[in-house]
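Some notes on the structure that comes next.
The complex is shown incomplete by one protein chain, all other protein chains being positioned as in the whole.
Order of writing sets the labels: A and B. Residues in every chain begin at 1.
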Amino acid sequence: MSDVKIPPGRVTPWHQTNWDWRAAGNFIGGGSGTGLLFFATLAAGSADAYRIMALVALAFIGGGLTCVWLEIGKPFRAINVFFHPHTSWMTREGMVAVPVFLCGLAAAWFGGGIFVGMAALLGIVFLYCQGRILQASKGIPAWREPKIVPLILSTGFVEGAGLAAVLSAVLPGEGPRWIAGVLLGALILRRIAWTMYFKAVEQSGLPKKAMDVLRPFGAKFEMLGQLAPEILIVAGIFYGAVLPGLTLVAGLVAAASGWWLKYTIVARAAYNQGYALPVLPVRGQGEVKPGIKPGWTK
Amino acid sequence: MAYHDARTGRLTMAAARNVKKVPQYCYQCVAGPDLLTVKVEDGVATEVEPNFSACSVHPGAGKCCVKAYGIIQKTYNPNRVLQPMKRTNPKKGRHEEPGFVPISWEEAFGIVAGKLNEVRARGLIDEVGYPRVAASFGGGGTPTYYMGTFPAFLSAWGPVDFSFGSGQGVKCYHSEHLYGELWHRAFTVSADTPSCEYMLSFGANSEASAGVAGTWRHGEARARGMKRVQLEPHISVTGAASAEWVPIKPKTDAAFLYGLIHVMLHEQPRTRLDVDFLKHHTGSPYLVGPHGFYLRDPATKKPLLWDAKRNAAVPFDTPDADPALEGSFTLDALEVGADGEEWLHQGIAADTSFSMLVAHMKPYTPEWADGICDIRPGTVRRIANEYLDHARIGETVEIEGVTLPFRPVAIALGKTVTNGWGGYECCWARTLIACLVGGLEVPGGTLGTTVRLNRPATSRQASVKKGEDGFMHFPMNPTAKGTWRKEPAVRNAHSTLVPLSANSPWSTALGPTHLAWMFRKQSPENWPKVTAPAIWFCYRTNPSISFWDTQAIVERVAEFPFIVAFAYTRDETNHMADVLLPECTDIESTQLLRVGGTKFMEQFWDHEGYVLRQPAVAPQGESKDFTDIATELAERTGLLREYNEAINRGAAGVVLSNHTWDFKLDPEKKHDAATIWDHACRAASAELTDGRETDGLDWYKEKGLRTRPISRLTWYLFPELKKQGIRFELPYQEQLLRIGIQLGRRLHENGIEWWNTQLTEYQALPPIKDFPGVWEKDTAAHGTLGDFPFWLITSRSMQYAWGSNVGIQLMDEVGSNLRGHGGVVINTQRAHELGIAEGDMVEVTSYLKSTRGPAILRQGIRPDTLLMIGQFDHWVTPYAKDMKAPSMNGLVPMNIALTDATGSAADLVRVGVKKLEAA
Partner (left out) sequence: MARYIMTVDLRRCIGCQTCTAACRHANATPPGVQWRKVLDIESGEFPDVRRSFVPVGCMHCANPPCMHVCPSTATYQRADGLVGIDYDLCIGCGYCAVACPYQARYIVHKREFAYGERPTEQEEARFDPKRMSAANKCTFCSDRVDYAKEHGLTPGVDPEVTPACVNSCIAGVLAFGDREDPNSNVSQLLAENQFFRMHEELGTDPGMYYIFDSK
């Protein structure tokens, strides 16, 4: 992690420097991994396929957590992360990560059974924690919007379903064709979540620079990250013969667009609150003048 | 490395065994002294704090300003010069590497004393008549507060030329210094801030320049509702803290002030003015003859006024007279002009000075002024009326049993307003407005702070002596035939060219200091040659950076044959030095300083006394206490006796004996710094306790300061004038008219015509001139005015003030929190029109030179104005040279055309700006 350098004299929001691509990596790995862990239960065409999917999922989650470990200032004190379950979603994420791995490994070992379901459900809890981690970051307006939680959940589902669709196509055994429908459903959920999130931040206001990132991103994301995979799947449904191939492509695009989304929100739109004055002070005599909120959309 | 904090006993950082807080003062700018303590942990200075024990006696609650926090880094700055050095490259110049090599103190003293003795053998005065030894100190005299007993050495030496300025005249309140002392013993002028209710501030950047006392007083004033209107081309920190900002065009302040006077004289009834004050305490009723001089009683030659009671002209000091303020009267009288020329008038009609003023101000309507000043129509009239609304004509206040007028309105003028062309008119108008409402030198009103040209410097009141015409006597340099000093005694010729500069120890530095530099290159017609001094001492000054036309200054400095620089770090001036002497810095050496009374900028104390600066830490390297350096030089030049006697007389700040106590040094002995200051401390204790206490250095080291209460009445000069029956010499400037004519005659008699424009300033009632036009014409004479469409100005910064701390990282860091440092401030819309964005590198060019810096876009600046805060285009000074900041100093031409009659010019130049292509 780079030093937290606060620009001298800065008043308008500036991009936070505490969490970089490594933090985004945790949200990407965590979202995709837990989503995959969940959808592997549906998409795996065989026990071995499940095993591989589960291990890939755990690798994603573990990779993400490794990114975090690499980012913290005192990595050899990492155990302290477990000290504050009362209010810290980071602690909770860490605490859930342990049974996720235990259950995930058990599920992979056994290739079925109760651990599969437990791993899937704990993964969702882990994913929920990640959403709440962002929401609790009150200093970053683009993160603290409550609708970021369904967005993080839904994109986790999209990424998981997308990866599941991809892996089921390449792994032993034939996965269910309706995984395409599941992916489409997840995409629709994410479309709704994104729309709600974006409208919410538009309404509540954002640092202009954050909005300058999110608005053009949103336009591209809705086309490439949403519409494109949706069309591919719908086309596949209409032309059944090409469905597996299109689902594979759609799955890749859907997963990648989720990564793109999270990288954008975590590492590019994370402008901080900046400073504001509700009113301007009187100087000796005169009237109180209306306040200012420099660098904000509203 | 954890330690137990001395205050709390808690484990926080490194283990400090020995912690103490050492009282000090900071006097890095004229707004000091600030009183502080330095925390020292195991011999290492770690923290500066206000001296809390002084909060009840210090006008700024015992606080210290941001600059004081730089002294710890200053002490430990690895870039310091820490041992004596000598130059090995005989060639001097910006591009000549001096080749300094370390030498011992013994060798350094040997070289310097040898040169001094050589000069002494040749004679103290050179073949032209100038002192062979010159010295320059920066920062408005503040180096004196750090140079220990060196002034005693200079006193012992004999004639020393302080002509070579480092910024005086162009970067000070020059006209205010001279005219302020003439009119109300006001070397600088301040509002009576604690009771003022309405204040106009023309570019007076008090929140940056008036130090802790000023900031504290203005903060209190704002909280109780004082309205301050700030008139300046950009919104300074003072403008920010004001109720209103009026973005006036540069150098048009006089027009605004004249507009105010017009409203007061021509649009409001006389009852809104303090008629009684004008009649009895100013020269308003004096009758003026046809040649422009006062009409006088032929027998006594006293100026006459018209007594309404007797319906006859009577001498001004007739006790029961009821002076007519206005009107034209017929009388027989004597008129005395320049050089004693006399006219005896019979039955002549004469106006009072006030009537002449009323007529004089008629053309200067608010509408005219709004247009000249380029401000919103109606502003001048509204502000004039607000001023009158707050003036409380007729009200009084009691201070220590004395009833005084209460006039809570004041006007402050800043730099560039009070120097250069237009400075006289602004100062005159400001002081006159105070008189119109009876608000000069009374509670709530416009006050002087200190005297430098009049004596004694310790008391404004004591400096008041009644002159023959009923005004305060002022020690003008003579202009009469036979007494005018044809041959300048020093190189800037202040006593020859500037009668108002008087002849006190400060006068040389208040002369036209740039003339010394200019005439070194080429003397003007019929002017003696200006020689280089054989030895030049410089300390806490860097004219190679801080003056105007700095390129020329560097060339002149390089011509000096022998330069001794007391050096903190290498810099652009000591780059040309022959010897560098490292003196102990602020918290490494000892000095006792007189404090209290009233001092510039807003140091109005209710106490007086002495404060000590002392070694908080051991000197770094081989740096030496300045007092010990001075003593050594005195001994090696055979001046020890004279030096000690000078100290005994008070040359180091304290008179060591009087009729009741005697702490004189043995003049034959060599004393170390501790002994000298111990004697000073004992004398100070005795002085403050009428001899009851004689505590010495150890006492002051522990306590830091000793004070005693003084009367609040010392803030106001009016009671003293009233007591002596003296009038303020306003509005009519008969004396200036006379000396101007006489000076002109003397110069012309000697074939000197190049000062003619300056002579036009000597007017009894000054008319408005096209002051911006002075700069425009000068620009047009050297180029095309259209190529230089902007006014370039500067502004004070509290973080840097006099700039001597520019190499301190902490100052750079905290200064960066304020927008404007290190760049070129330009109006946002104007920048957009020019395709300039925030942070773009731009080049600013005058007809002389150009400078570069990043653009800083601000709404709070006029579209026709650029601003550069700080003047830091250093090329040697460590740290500072890496700041790559722009500076206007090299862009401002140094010439006679831009020099006013007081010998000053302004920090102002016409420039063009262009965006530089990305590298």
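By definition in this document, a contact is a pair of C-beta atoms (placed from the backbone, for glycine too) under 8 Å apart; a residue touches a chain by one contact, two chains touch by 3 or more.
Remember, it's a predicted structure, so these values are computed and weren't measured experimentally.
Student: If the hidden chain were put back, which of B:222, B:262 or B:345 would touch it?
Tutor: B:222
Student: Which one touches the absent chain: B:130, B:145 or B:245?
Tutor: B:245
Student: Kindly state which of the options A:46, A:91 or A:195 is in contact with the chain not pictured.
Tutor: A:91
Student: Which parts of chain B face the unshown chain closely enough to count as touching?
Tutor: On the side of chain B, residues 1-2, 5, 7-8, 10, 12-14, 16, 41-42, 44-50, 52, 60-61, 63-66, 69-70, 72-73, 75-79, 207-208, 212, 215-216, 218-220, 222-223, 225, 235, 237-241, 245, 247, 376, 798-799, 809-810, 813-815, 817-819, 827-829, 858-863, 879 touch the unshown chain.
Student: Would you write out the residues of chain A that touch the absent chain, in ascending order?
Tutor: 1-6, 8-9, 11, 16, 18-19, 68, 71-75, 77-78, 80-84, 87-91, 94, 133, 136-140, 143, 270, 272-284, 288-289, 292, 294
Quick note on the criterion: only the chains that are shown with their structure count from here on.
Student: Which integer distance in Å separates the CA centroid of chain A from that of chain B?
Tutor: Each chain reduced to its C-alpha mean, chain A and chain B end up 64 Å apart.
Student: Could you list, by residue number, the parts of chain B that touch chain A in their complex?
Tutor: So the residues of chain B touching chain A come out as 221-222, 225-228, 240-244, 813, 816-819.
Student: Give the list of chain A residues in touch with chain B in this complex.
Tutor: Of all residues in chain A, those touching chain B are 8-9, 282-286.
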